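Only one protein chain is missing; all other protein chains are in place.
Chain IDs A and B follow the sequence of writing; residue 1 opens each chain.
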Amino acid sequence: MTIGGHFTYFITIFLMIAGLFIVIARGNLIKKLVGLGIFQTSVYLLYLAPAKLVGGTAPILSPAFTIYSNPLPHVLILTAIVVGVATLALGLALVVRIREGYDTIEEDEILALDAARDREAQAS
Amino acid sequence: MKNDLILRVIAKLLIPFIVMFAVYVQFHGDFGPGGGFQAGVILAAAVIFYALIYGLADARKVVPESVVESMMALGVLLYVGVGIAGLLLGGNFLDYFVLDPDPVHGQHRGIFWVEAGVAITVSGVMLKIFYMFADRGKADE
Partner (left out) sequence: MTLSAHLPALQVVVPLVAAPLTVLLRGGRLPYLVALTSSWIALVIAVLLWRQVDSGGTLSYAMGSWPPPWGIEYRVDRLTAFLLVLVSAIAALVLPYSRASIEREVPRPQHYLFYTMFVLCLAGLLGISITGDAFNIFVFLEVSSLSTYVLIALGRDRRALMAAYQYLIMGTIGATFIVIGIGLLYLMTGTLNLADMGQRLAEVQGTRPVLAALAFLTVGISLKLALFPLHQWLPDAYTHAPSAVSSFLAATATKVAVYVLIRFYFSVFGASQVFAHLPMQEMMLLLALAGMFAASTIAIFQSDLKRLFAYSSVAQIGYIILGLSFNSINGLTATIVHLFNHGVTKGAIFMLLGAVAMVMGGSTLARIQGLGKRMPLVSIGIVICGLSLIGVPGTAGFISKWYLLLAAIEQGQWWLVFLILLSSLLAVIYVWRFVEAAYFREPRQDIDATAAVPWSMGVPAALLVAATVYFGLDTSFTIGSASQAAAALQGGLR
């Protein structure tokens, strides 16, 4: 198993772990979304890397070629990218509204504000 | 940025070419990278470019909010309409083979209209997102 031969898979795993780490370890809401994006990008690589066959050409029929690269993963990833864009847009819209509601986008500050309000409600 | 001469002139020169490129990407999705989603985003980018240089109010006059919201819905309806057309012409849902006496040409037609629907919806959505985000916070300033 050469490292060069499996280069893309090592990058995939690195991006996957990096993305998940950012989502878990960072408290800023926008940084979490960035981490989510990185995680999703690693999945695109996971699908696309095996699609290119050794010696394969672009998947347009022609009498001169016998091996074609697989176009199906590309189509799947187009869909997945659109889903990722929609998720990112929705997440950012939520962050904008959270900023307007709480005046902060740090998760621990938001939890503290909620806890304070809960204590007030219990006291009243 | 409206008063900066260089930016205004460059924008006026570039925007038609950006729109043309969007149309090119739309129709060449069969043969190269492209298709409805990419073309929709490039088209929306042209309008957003205009909004950045000339201001959101001017962009709203060129592409009003109601048009944008209708575009989002009409693209989806076009896509589903192609599917239902396949249903009415005797095939299954989203059947392109029956859209034309020659099945291969039917595939061309089906893909053409479906991608058109996708481009309309995507550019509508991108513009709507921009319109909604761009003037929040301005009310406080």
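The definition used in the following text is that a residue touches a chain if its C-beta (ideal position, glycine included) is under 8 Å from a C-beta of that chain, and two chains touch if they have at least 3 such contacts.
The structure displayed is predicted, hence computed values, not measured ones.
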| item | value |
| --- | --- |
| Contacting the left-out chain in the complete assembly, out of A:6, A:52 or A:97 | A:97 |
| Among B:21, B:49 or B:97, residue touching the chain not depicted | B:97 |
| Footprint left on chain B by the chain that the document does not show | 69-70, 72-74, 76-77, 80, 83-84, 86-88, 90-98 |
| In chain A, positions touching the absent partner | 20, 23, 29, 32-33, 36, 39-40, 43, 46-47, 50, 72-73, 76, 79-80, 83, 86-87, 90-91, 94-95, 97-98, 101-102, 110, 114 |
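Keep this in mind: only the chains that are shown with their structure count from here on.
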| item | value |
| --- | --- |
| Computed distance of Cα centres, chain B from chain A, in Å | 24 |
| Residue ranges of chain A touching chain B (in the complex, touch as defined) | 60, 78, 82, 89, 92-93, 96, 100 |
| Chain B to chain A touching residues, read off their complex | 31, 35, 37, 129, 132-133, 136 |
